[in-house]
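Once you've had a glance at the structure underneath, I'll fire off some questions.
The complex appears here minus one protein chain, its other protein chains still in place.
== chain A ==
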Amino acid sequence: MIKLSNISKSFGKQTILQDVSVDISTNQITGLIGPSGTGKTTLIKCLMGMEKYDNGTIEIDNVTVPNRKLLNKIGYMAQSDSLYHDLTGLENIQFFAHMYGNKISKQTVQSILDLVQLEQDKKKLVQHYSGGMKRRLSLAIALINQPKYLILDEPTVGIDPVLKLSIWDQLHELKKDSTLLITTHIMDEAMKCDQLLLMKNKGIAASGTPQEILENFGVSDIDQVFLKLEEQEYENAAVN
């Protein structure tokens, strides 16, 4: 259970998050969407304990973030690839697996390699990987500790449509045991989420299942929701 209550965060004078409260439903895929620079990554980093939040509390399984032991339960994939380029794909996976302190079976490694279709290239140095391959490897590493919470910052950027579909199928498989939080800019991916959090203006502007959100705004796709939000803002400004 991830619970954010009244979170505020600013960098210097720039306020990024203001009074954000949200619960992230367990065993569901929650999509965090919103324009570039609204603070999705910032929110995720606060959740991981990598950024200090100024106000409020974040609790994961009733433990207040930041807490180092909590990280055992979390698989994290950063927005930018964070890989050792002078190690092979397999060595990267093995190294991070050891960081979780448990001996992972060859089987687990194999199934993860199969999932991201890197079996053939596992012995290649990462510096010779393509952009999509690096993304897939990062995803594999996030899955390595079979985490209860999986936090993925734009996981499918640079991955081809066919592989993307199979990854999404896998993500839906994973939600049996895990809670997933995913950011994305791709609207048909957003539609595949169970829950959506729309970020705008330093907070969550709308939330619910994709269907609920579309109905509430009376539109046919998510992009239009943001246009509507924009219009509302104009109207509010005009009224004031």
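What we mean here is this: contacts are C-beta pairs under 8 Å (C-beta built on N, C-alpha and C of every residue); 3 or more make two chains touch, one makes a residue touch a chain; residues count from 1.
Everything that follows uses one rule, which is that contacts and distances are computed from a predicted model.
Per the UniProt record, the absent chain's protein name among "Antibiotic ABC transporter permease", "Cysteine desulfurase", "Ferredoxin reductase" or "FAD-binding molybdopterin dehydrogenase" is "Antibiotic ABC transporter permease". Checked against the full complex, the one of A:I33, A:M48 or A:C193 touching the unshown chain is A:M48. Within the whole complex, the absent chain has one touching residue among A:D19, A:E91, A:E119 or A:D194, and that is A:E91. Here the missing chain is touched by one residue of A:N72, A:S166 or A:N216, and it is A:N72. Note that of A:T57, A:S80 or A:S130, the residue touching the chain absent from this view is A:S80. By the touch rule set out above, chain A reaches the unshown chain at residues 48-52, 66-69, 71-72, 74, 76, 78, 80-87, 91, 95-96, 98-101, 141, 145.
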